[in-house]
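Below you'll find the structure, written out as structure tokens, and then a few comments.
For this depiction, one protein chain was excluded, whereas all remaining protein chains were kept in their positions.
Think of it as A, B and C in the order they're written, each chain with its own count starting at 1.
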Amino acid sequence: MGKLVTLAEAVASIPSGSHLALSGFAITRCTMAFAREVIRQGIRGLTVSQCVGAMDADLLVGAGAVERLIYGGGSLDRFGRLACVNRGIEGGSLHAEEYSSLSIAFRYLAGALGLPFMPIRSLVGSDLLRQLQERSGADVASIKDPFTGESWLALRPLSPDVAVVQVQVSDEDGNAWIRGPRWDNAEQVRASQRTIVITERVVPGDVIRQDAEQTVIPGLFVSHVVKLPFGAHPASVYRVYDYDAAEIKRYVEATRTPEALQAYLVETVHGVPDHAAYLEKIGGQARLSELMADPGLGY
Amino acid sequence: MGKLVTLAEAVASIPSGSHLALSGFAITRCTMAFAREVIRQGIRGLTVSQCVGAMDADLLVGAGAVERLIYGGGSLDRFGRLACVNRGIEGGSLHAEEYSSLSIAFRYLAGALGLPFMPIRSLVGSDLLRQLQERSGADVASIKDPFTGESWLALRPLSPDVAVVQVQVSDEDGNAWIRGPRWDNAEQVRASQRTIVITERVVPGDVIRQDAEQTVIPGLFVSHVVKLPFGAHPASVYRVYDYDAAEIKRYVEATRTPEALQAYLVETVHGVPDHAAYLEKIGGQARLSELMADPGLGY
Amino acid sequence: MDLDYTTSELMAVAGARELKDGEVVAVGLGLPVVASFLAKRTHAPHMTILFELGVIDPQPVEPGVGLADPRVWYRANVLSSFVDILGSVLHHGRVDVGFLGGLETDRFGNLNTTLVGDPRGKFRHMIGSGGANDIASCARRTIIIMRQEERKLRESISFITSPGYLSGGSRRAEAGLRGGPSKVITDKAIFGFHPETRELMILSVHPGVTLDEVRSTMGFAPLVPDPVTATEPPTAEQLRLIREEIDPERMYMG
Partner (left out) sequence: MDLDYTTSELMAVAGARELKDGEVVAVGLGLPVVASFLAKRTHAPHMTILFELGVIDPQPVEPGVGLADPRVWYRANVLSSFVDILGSVLHHGRVDVGFLGGLETDRFGNLNTTLVGDPRGKFRHMIGSGGANDIASCARRTIIIMRQEERKLRESISFITSPGYLSGGSRRAEAGLRGGPSKVITDKAIFGFHPETRELMILSVHPGVTLDEVRSTMGFAPLVPDPVTATEPPTAEQLRLIREEIDPERMYMG
């Protein structure tokens, strides 16, 4: 029952066509090494969901691994927009279902708690709702409050096959802490059939047990634990390392055209066998040392 | 805008007839000093809610302050049952609405998130549900899942006037940490119009800001902060002090008859002007020192 | 090691045997705690133990007076909330086994912990549900552990706090409830439920107990197999763990 595996082994557990909930938010705690390995293994036809679209989803879309994206909009913060996602939507190759942050969070929450649907005040009156309603087999419906008779919008629960969550600290059973805000990650884990934890540090279970209020991910939800320092690079992991601004800028440049992206993928994904080789490629220890978080500031 | 007040001032903000959500669970983190002051000030006609009925609710019921109890059953663990609650139910003087732990938690959650109702699988087929349905203006209804057509039970949200929560640590604005399991407390705070925090320790805001993942109660929900060491006595506060077994046994004895209870109330509530005098009465520092939690074990 | 054992020890061991490795178990206090920790320390090391108030997989070093006692939370992996445990684990459908005690049960495994009749013909209010109704409604299966007396195993109970098979047959599924009770473990016997009628039936009688003793301490006639087998006694190692490690102060074992 050992859950501690290599990244390649964890990724190999994911069939093409799966629905993945990814933990990234813009440029922080993105599952970047995981996304690169998914591309390397040729897994395709994925459905990807997250509240706010992030660099991990954008890279997977750019590499053609994603068929369907369920999200609340997103960007790379000041570095730019999600160029691959946007090109996919504009060209029609990506089936994107666009919500707001809360409506995705509520869909995860409904999935987490085993609820049949979730009422919400958002989306009403917007073209986001109009687009969602026009889809066949819509995931939105209207419902009447049995107590007041008032009409409400209802959202269908999200139940991803796998949540993939980049965390700071985990034990070997996947009991994991998340430092900083957790955005949708706790609900993603609970809504999903199972979770893959990608962790910067593995600590003995005794450490987790000393401060169990911090355990955002209980091990019972977790199928695989991957120990992978700098697993979010070039995104940041709060209290461990900062985002790599130069490398994100290079990504933004590379995603301006499909051709440039192909060259980038050859260099950073297909041309390196694994995460360790990737880290060497982008500058190795010298570069990574500069990204290490200040223990006081946390970034 | 100073929120830091005396217990008497915080209690004086509560009109008779209010709905209070209390933080106790059986014999831990019960709002005991608060309950004693409510009785002292003669506040009556309260509605009290909590997932699992605890010693704080039982004392308030015993003193005749409670008209209506919305709860999921409860006890004093091995020390005994909720004698005052049970006598009130058996004699018809207490209007008790009985649910399960999860159904109360879901009613708080719906109130917290601004949802019109909450679907649930529990209660179905039970006499708990039958009793609730027989009430006029029932807080349960049936609803159809708009996606599958399946029938579900729906619960009305709970929106207490005031949550009263006994915590370990708070700053002056009411940003508070809860150590140990939190049972329904986070949802109680968010479902309520406002919260009174009763805290064992007040720390500078800077301390809270160093570990803000622990902040279970954001100050924006809080109207009053009361610094009150041993505020839960004779119940326990995890990592601060243990329950006082002898004193709980004395309570159990005192609640066997209404007459004994009156004598107990005179001695521990009406006969002492405030919490400090209560602590002297039950044995003062000598007794309290024995209850202090072992820093390693937390109890 | 004294291989004589008490009926409490036999009940705890029988409960432990019902739990499989890797299962997720929602546990009430008392014998279910002993049974669960015993299973986890023997054949089911990867079992997950849940307490409703927000505790996962504690490692107590002292027994507690109830779920509210921090002794029972000691060295947990997770300290969270009702919504987390009863919502995202139990209500989601992830609990394999719910382990419940009860004051009264009937032929179909319905449990009463709310209102019991007293000799004067009045009702006494007891402890109500807590998480018991949720567990009985949402777990994949439930195991009931209780002392066997005629006034506890009744033809009909006065209040259904936690539903079993309701009035039997397919009534439970028709009400929209999954799961249902799989076993009732008493101090006299282990019972199951008939796969179709859902009536209580004897599976094994404890060593030293006669079939008549089982029948005469119940308020109704259970289904009886022929021949009746004997409950497997505890092993030396199981007894050692209970006595030396799990409940050395005999707090749970009475």
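In the analysis below, a residue touches a chain if its C-beta (ideal position, glycine included) is under 8 Å from a C-beta of that chain, and two chains touch if they have at least 3 such contacts.
Keep in mind that this is a model prediction, so the values were computed, not measured.
Considering the intact complex, the chain excluded from display touches A, B.
Taking the whole complex into account, subunit B touches the unshown chain at residues 1, 112-115, 171, 173, 175, 190, 205-206, 208-209, 212-213, 215, 218-220. Residues of subunit A that touch the chain left out of the display are 25-28, 51-54, 71-79, 81-82, 85-86, 89-90, 98-103, 105-106, 109, 120-128, 150-151, 179-187, 236, 238-239, 242-243, 245, 293, 297-299.
Following the convention adopted for this analysis, only the chains that are shown with their structure count from here on.
Chain pairs A-C and B-C differ in how many C-beta pairs are in contact, and the one with more is B-C. Chain centres here are means of the Cα atoms, and by that rule the chain farthest away from subunit C is A. Centre-to-centre separation of subunit A and subunit C, using mean CA positions: 41 Å. Mean C-alpha positions place subunit B and subunit C at a centre distance of 29 Å.
Within subunit C, the positions touching two or more other chains are listed as 76, 79-80, 83, 87, 91, 138. In subunit B, 121, 150, 152, 179-180 are the positions where the chain touches two or more neighbouring chains simultaneously.
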